[in-house]
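Note that one protein chain is taken out, while the other chains of the complex remain in position.
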Amino acid sequence: MEVSIAAAEAVRQANVDVISAYPITPQTHIVEHLSELVANGELDGEFFCVESEHSALSVCVGSEAAGARSFTCTSSQGLALMSEITYIASGLRLPIVMIISNRTLSAPLSIWNDHSDVMSIRDCGWIQLFTENGQEVYDHVFIAYRLGEDRNVLLPVIVNMDGFILSHVIEPIELIEQEKIDQFLPPYQPLHRLHPDRPVTMGAFALPSIFAETKKAQEVAIWSSMPKILETWKAFGDMTGRYYKPIETYKAEDAETLLVTMGSFGETASVAVDMMRKEGRSVGLVKIRLWRPFPFDEFKKAALHAKQLVVIDRAVSVGGPGGPVASELRSALYGSDHRPFVYNFVAGISGRDVAPSDFIKMVDKAEIEIEEGNKEGYELYGVRE
Amino acid sequence: MTEKLNVYAVRMLTQKEYFAPGHRACQGCAEVLAVRLVAKALGRNVIVAAATGCMEIVSSPFPFTSWRVPWFHVAFENAAAVASGIESGLKVLMRKGRIPNKKIVTIAMAGDGGTADIGLQALSGALERDHDFIYICTDNEAYMNTGIQRSSSTPFGASTTTSPAGKVKMGQITWKKNMPAIVAAHNIPYVATACPSYPIDLVQKVKKAADTKGAAYVHILSVCPTGWRSAPELSIKLGRLAVETGVFPLYEVEKGRYHLSMDFPTLRPIKEYFKLQGRFRHLTDDMIQEIEKRIHQEYEELREKAKKGV
Partner (left out) sequence: MTKPESEWTWKELTVGNVVLEPGNASQYRTGDWKTLKPVLTEERCIHCGLCYIFCPDMAYNLNEEGYFIADLYYCKGCGICAKECPTGAISMVEEEK
């Protein structure tokens, strides 16, 4: 089935109480299918299209605070519009789940895929995950709710899926039986809720004298969620046989050169790795699944042995020190005794196709440049000169 | 002396306070008085979604809160959206049997900034979706919390920090946005204007709004001595004068039918209202006359609407 439809089906199966969204390409198929489900009486929740993405997330914040499991989805400009509220949702510790159908940010206007939208809210405090294929998108709706709603986590979760490349593609999806889901994902039990029987005040303002303590508490919360993330993935794996990890590798253990990707690039890159291995090259692949909180230890374990990392970003950090992922990886490796050289390509922006041959070309280029002593290691790939 | 007729009715209101003292509002703040009266009118079975503003700041400096009912502040422009979420969340939870089925009134509370300017979109959306909630706009006629900057609700001629009276410009150069009319155009079942200088009228209107099935809106004039540059002890008197001069008429629009809560055979001269406020000090007699002409004209139009039952 189409991946967006699968995502909507997952929302239905997850017994979400309130769904509020605003249509934006390429998320529209999710909202449209949800509307159909409601119209046919197949979804027992409140679903409404609000008048903007800012209100969409605001509605979810309100309903989650009232104790209702809430969901929204968006892309690009919509995410940028609601970005103010993303910081608020995590500061208030409301476990909303949002699917972002990644799409590039204007200007110029483009409806096609890249990660610039989610990179603009890197610091928003949500747990952020990336998916590679339709099955992962479907699976992660349940994983995200169970993880976010855990009393020891209580953080909102973003599930990223590449717009069009995943959202509009038809793939085989193995649906999970409802009874299994109901066991995996019990109803939401909020720690605090808005209800007259126990009046609480949420969203009080903080003076400078208490703000740092509040942020410390929030940082501790997101870092402490790491064991819960691993636990949730394990429980999900036990249920379905599909085990997910924060960093996943492919033929990486003995590789001299490692490709590093995030999102749907991973599958294409693994084909490229196979092709290069056939020619006897020592290349492997490291895929980042968990973006926030960043899995430093797992990444180091997977990548430190290599001579060089070819990091493929899918967003441009204009005027910055390279693509977002490469910048963060360089930071992550800074304190290590042996540091592989990081060569950074930004590829596939605004949905331009990146084929296995492109990955090979990128690895070729990186290896040559590094040989020749190029210390900067950044290129916007495939630009016509 | 119409106001004195309310004298003994005050004792019939509940003595319970759902909004606690110790809040940080200015001396003589009629906005916080409006909030107090709204809280009295609604009782304990409410959930309040508040916008950023004076009332939010004075009532919620962590770790203190003046609220004795559930209260939620999110951002400046989305009180109506957050209230929509709360209302829907409660609806689903009750339908699914996860919380007991009992009436809980959802209310959104915002100032004139969070309603007529930055909050207009969310309000319009929530009204169009006809959520079952009350929207209370406490209108002190400027962005008071950030230091008295103009809003679209600032009356013509008023001096604010971003529409100051200077050598070339004489204060606010646009006419006050008619929020009740904009809301009424959404065809919601109940719209009203109120003022804490008429406490019984305000409480009755808020109760009516709570009993309305669907969206209800109450626009409350909130005298602000700090921003209007008036003496704190005059806040109630000024509210009364606003009504008696026709500047802020008290009326209701029920299912599209207008009725005036209070009418006067002749309106008091606007000068009596303006002269007590520093923000109008720079107005010339000509300007005051122009303003008064338009106020009277709009008042007549309102009277006509009420007569026709339109």
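Per-chain residue numbering starts at 1, and chain names A and B are given in the order in which the chains are listed.
Criterion: contacts are C-beta pairs under 8 Å (C-beta built on N, C-alpha and C of every residue); 3 or more make two chains touch, one makes a residue touch a chain.
Only a predicted model underlies this, so the values are computations on that prediction, with no experimental measurement involved.
Undergrad: Among the chains you can see, which ones touch the chain that has been omitted?
TA: Result: the unshown chain touches A, B.
Undergrad: Please identify which residue in B:85, B:171, B:199 or B:249 touches the non-displayed chain.
TA: In the full complex, the listed residue that touches the missing chain is B:199.
Undergrad: Kindly state which of the options A:111, A:200 or A:275 is in contact with the chain not pictured.
TA: Touches the omitted chain: A:200.
Undergrad: For a quick check of understanding: of B:11, B:167 or B:213, which residue touches the chain that isn't displayed?
TA: Reading the full complex, the residue touching the unseen chain is B:11.
Undergrad: Using the document's definition of touch, tell me which of B:60, B:245 or B:261 contacts the absent chain.
TA: Per the contact definition at the top, the residue touching the missing chain is B:60.
Undergrad: What is the set of chain A residues that contact the non-displayed chain in the whole complex?
TA: Missing-chain contacts on chain A: residues 91-94, 154, 191-192, 199-202, 204, 206-207, 209-210, 213-214, 216-217, 220-221.
Undergrad: For review purposes, identify every residue of chain B that touches the missing chain, sorted by number.
TA: Chain B touches the chain not shown through residues 4, 7-8, 10-11, 13, 15, 17, 19-25, 27-30, 32-33, 36-37, 59-69, 196, 199, 225, 231-237.
Just so it is clear, only the chains that are shown with their structure count from here on.
Undergrad: On a C-alpha centroid basis, what's the spacing between chain A and chain B, in Å?
TA: Measuring from centre to centre gives 43 Å for this pair.
Undergrad: Under the stated contact criterion, what part of chain A meets chain B in this complex?
TA: On the chain A side, the touching residues are 17-18, 20, 44-46, 48, 50-52, 54-55, 58-68, 70, 84-85, 88, 92, 187, 194-196, 198-207, 210.
Undergrad: What part of chain B is in contact with chain A in the complex they form?
TA: Where chain B meets chain A, its residues are 44-47, 49-50, 56-57, 60-65, 67-75, 77-78, 80-93, 95-96, 98-99, 104, 121-122, 124-125, 128-129.
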